[in-house]
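Got a structure for you, written out below as structure tokens; questions coming shortly.
Heads up, one of the protein chains got dropped from this complex, but the rest are sitting where they should.
First chain written, first letter: the chains are A, B and C, and each begins at residue 1.
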Amino acid sequence: MKLDVLYFAWVRERIGEPRETVDTDATTVADLVRELSAREDRYALAFSDLSALRVAVDQELTAFDAPLAGAREVAFFPPMTGG
Amino acid sequence: MKLDVLYFAWVRERIGEPRETVDTDATTVADLVRELSAREDRYALAFSDLSALRVAVDQELTAFDAPLAGAREVAFFPPMTGG
Amino acid sequence: MSVRIQQEPFDFGAECDRFAAGRSDTGAVVTFCGIVRDDGGLHAMEIEHYPGMTASAITAMVDTARTRWALTDALVIHRFGPLGPGERIMMVATAAPHRADAFAAAEYLMDYLKSRAPFWKKERTAEGAHWVAAKEADEDALSRW
Partner (left out) sequence: MSVRIQQEPFDFGAECDRFAAGRSDTGAVVTFCGIVRDDGGLHAMEIEHYPGMTASAITAMVDTARTRWALTDALVIHRFGPLGPGERIMMVATAAPHRADAFAAAEYLMDYLKSRAPFWKKERTAEGAHWVAAKEADEDALSRW
């Protein structure tokens, strides 16, 4: 399955790019995180503390155990600081 | 003692004038109310339910048992409805 | 800090803009505007006030708000006299480093203006004129402060 994976704020800076397309069989967000973290240190570093991260699947906030079936876009970012 | 007595909103309408000067020996607001109520029906009517009235002495909200010693201005009015 | 009691209209947009201008010590501005609401059949409203007491009573409310919350500024404008449906009656604005203080102070000022500032509203409808009764909910709102 091809997924667009997006990164924002310091997650983007640590990974070094704002988005990429990933070919993956991950069934949950957590699976995808493990897969990416195993790839290269910059991912492992960005994902080292999941409690400091938030995730959206298809532009809806969700949890790290959310399934990826049918998903097209996954975004990782720190807690929001708008307003 | 000479007191300026002011009336607002429906108290003013029932009494029929916005202000008057009263020569009185009343020692509290309640004394003054009794004295005015004894004078004429329009006062007795306006003051018939003190729970529906508020009073200010020298432009500060106070209670009906407040003393009048040194006071120059007493105002009677219904509960406020600003904002 | 500014308190204005006036018969003439005020320019809500211009007041908001001026109030929020040039404030690098302020992170949050809250404004409130009260409008003559037409529940159906309101022809006109008349606001009476107690000129000698109004400004000083409101200034005391603003002073209390300043002791309770970290405010960088506050503004109250309240009109009196005749007003038509849709007209702007009054406004409050508060500025603070943080939004919680600006919101709390604006709500505090509104609650006290409603029930403790010497204004009285008279409404004129097809059935005649009547003085607006104070609402128990407005009196109750004071208890939270």
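Here, contacts are C-beta pairs under 8 Å (C-beta built on N, C-alpha and C of every residue); 3 or more make two chains touch, one makes a residue touch a chain.
Note that the coordinates shown come from a computational prediction; the quantities given were computed from them, not determined experimentally.
For the chain omitted from this view, which of the shown chains does it touch?
Counting the whole assembly, the omitted chain is in touch with A, C.
Of C:66, C:88 or C:124, which residue touches the hidden chain?
From the options C:66, C:88 or C:124, the contact with the absent chain belongs to C:88.
For subunit A, enumerate the residues touching the unshown chain of the complex.
Interface residues of subunit A facing the absent chain: 6, 8-10, 12, 56, 59-61, 73, 75, 77-83.
Mind pulling the subunit C residues that touch the left-out chain?
The list for subunit C reads 11-18, 20, 22-38, 85-86, 88, 97, 99-100, 102-103, 106-107, 110, 141.
Note that only the chains that are shown with their structure count from here on.
Between subunit A and subunit B, what's the gap in Å when you average each chain's C-alpha atoms?
Distance between chain centres: 72 Å.
If you look at subunit B, which of its residues touch at least two other chains?
If we look for residues of subunit B contacting two or more partner chains, we find none.
Hey, what residues on subunit C touch two or more of the other chains?
Answer for subunit C, listing residues that touch two or more other chains: there are none.
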